[in-house]
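Of the protein chains in this complex, all but one are displayed in their positions.
Coming up: chain A.
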Amino acid sequence: MSLDSVKRAAETPDEPMPYAELGMKGDEYQRVCDILGRRPTGSELAIYSVMWSEHCSYKSSKVHLRQFGTKAPKSDALLVGMGENAGVVDIGDGWAATFKIESHNHPSYVEPHQGAATGVGGIVRDIMSMGARPIAVMDALRFGGADQQDTRRVLPGVVEGISHYGNCLGLPNIGGEVVFDPCYIGNPLVNALCVGLLRKDQIKLATAPGPGNKVVLFGARTGADGIGGASVLASATFEDESQAKRPAVQVGDPFMEKLLIECCLELYQADVVVGIQDLGAAGVSCATTELAAKGTGGMTVDLNLVPLRDPTLRPEEILMSESQERMMAVVTPEDIPAFMAICEKWDVPATVIGEVTDTGRLVMTWDGDVIVDIPPGTAADEGPVYERPFHEPAGQAALNADGPERLPRPEDLRETLLRLLGSPNLGSKEWVTSQYDRYVRGNTVLAQPADAGMLRISEVMPGAEETTRGIALATDGNGRYARLDPYAGAQLALAEAYRNVAVTGAAPLAVTNCLNFGSPEDPEVMWQFAEAVRGLADACKTLGVPVTGGNVSFYNQTGSTAIHPTPVVGVLGVIEDVATRVRSGFTTEGLRVVLLGDTRDEFGGSEWAHVAHGHLGGLPPAVDLEAERALGSVLVEAARDGLLEGSHDLSDGGLAIALAEACLAQGVGATLSLPGDDAFVDLFSESTSRALVCVRPEAFEALAELCGRYEVPCYGLGTTGGASLAVEGVFEIPVAELRETHAAPLPAIFG
């Protein structure tokens, strides 16, 4: 095949180009021709096709996502907002945290182990590229029914991939979710979150300023893996035999990534980096166009200098390769020797492949011929933007009308509790989480099954300023709620993550989100998306927590069947003195158990309706963000004042499941009575804005006073102690029986 240079492109204007095969629409291709004033070369087409793919350009979601900016609450904490590799927030004492959640759904279906592993690797590099030390990861996972055949292929592979890659990197895995629902059978969701820490005056950005500065590619060599992954894989549905797509999944090397982390931190410390960008989807295409577009505006790159694992790669393939564990830095010529010495120390290959210019053009050569000559901003920032049509799904009104009121309610609440507790969604996730290292680096204060993960800050970077502060993180998302009402569903996801952070004693500060939906070309799916974004943006405003970044994953559907709309929301909070953190559940005997918040008869989308009746209909629990905010304030202040000995969020499965989990935390039982007159509603309703806390008896009055101040309803339920969970007049279940039931479901299926 002869080289398609810019000169040749000008000479052969009518040569047909394979834009459709690269996922580009006719009008998009025409726009490229208009921008360039000629047909693109093969290499230019490669760049535009990946940069303008749904995955990289957010072309269908952009018009909606703008609300996260326009409706953003005023926040002094936000240092870097959306649009960078990850958001950065001020967490006090000169420290900043950067965090983001991102999907790797499609690759994880095709090749579960590598798909999930490289999902972790990718988000960790995003965090590194902000100048931070990555300090922990979490994963929000969705699988098909636990007993469905393909789940036995996908789940063990995904867990092993996260386990191997994350453990090998030395990052504690401190939480996340595992949810089963048949709607995910052909489209599992693997959403990986990473959080990093940095001094707030040392933020790095993806920018290439300063003509004459060098462009350095460092990390792993470039191979044939993941070629076209961004546009072919991430934007395609699985109607074809997935085997055919296997080569498009990237393969990860966590050892190289670990070296890359330590190498980058030493580079930052030596202050030899002007700008930096990780290579993720769209590889060299993305890094060069984005760096150039955000810098002085121009760049020259000699593609022959890119170190290759496969010497037969063509320039188009080098541009599209998604080989993992690579970074690109902009470095002044004077700092190049110091930069190279640090890379050598860590055995990280590094090569100068280009230079920053002020021409406003990104120019690439191959064997001396110019093969790319484009204005970089047109690829990076000026991709197509679609106002896709949307309308409420045809069956939505009928779905909402089919409420849970018609479902027969149980007599035997003991049996109901055990049935729910032993179901895959509410049972123990230890089969999964015991495969993750939660201790490495020694700063883990709380990890799963706690409501949120929590990390100490002061020991993260030895030598840096001491602080008593800690950060807490939780992710949540309920696809069933969002199916019933995507606006409310997204708000409920935020409310739950917010609450999960607050129950540990940390004040919620900022939000990241991963929006998992079906095809944006389906107006009904697009309605779900539009509603979810609108709901989330409105709720963030009310709760005062800005969205700092995130990710959209479309095309999670097989044929015409989409997954439940699944907005996954991550909330980061700060606790001023990490020693005041509140542990999960009943921590010791003789404590008063207190229920905060009101319970209503709400069963739409509930775990009870799902497990007992396989029913999904009606409306999800009512959202009350003011109540959520008041509850959060009570929890944070009570923790600060040392009132709380233990806590637990109420969510799926209601009070009954929260009580059982609180008993299981330390093996401490409780004797309680219910506040309402309908035991079933009291125990299993999923009303929001509720939490369980336990306090020393002498602290109860202070807690009640605090609740009064915030108008948070507060009910004393009883006392911790004994070897069983006893609910007066309803049931008494030995903690040992709860444990056995809770532990059973996943080992029974996955061995």
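Operating definition for what follows: a residue touches a chain if its C-beta (ideal position, glycine included) is under 8 Å from a C-beta of that chain, and two chains touch if they have at least 3 such contacts; residues count from 1.
Basically, contacts and distances are computed from a predicted model.
*Asks:* If you had to name the missing chain as UniProt does, which of "Amino acid/amide ABC transporter membrane protein 1 (HAAT family)", "Cytochrome c domain-containing protein", "Blue-light-activated histidine kinase" or "Phosphoribosylformylglycinamidine synthase subunit PurQ" would it be?
*Replies:* "Phosphoribosylformylglycinamidine synthase subunit PurQ"
*Asks:* In the whole complex, not just what's shown, which of A:T98, A:N443 or A:S606 touches the removed chain?
*Replies:* Only one listed residue reaches the unshown chain, and that is A:N443.
*Asks:* Of the residues A:V578, A:L644 or A:L692, I need the one that contacts the missing chain.
*Replies:* A:V578
*Asks:* For a quick check of understanding: of A:Q435, A:T558 or A:S633, which residue touches the chain that isn't displayed?
*Replies:* Answering carefully, the residue with contact to the hidden chain is A:Q435.
*Asks:* Among A:E15, A:D147, A:D347 or A:E392, choose the residue that contacts the chain missing from this document, as touch is defined above.
*Replies:* That would be A:D347, which touches the missing chain.
*Asks:* Mind listing the chain A residues that contact the chain we can't see here?
*Replies:* That gives, for chain A, the contact residues 160, 163-164, 167-170, 253-256, 258-259, 346-347, 433-445, 456, 459, 462, 578-579, 581.
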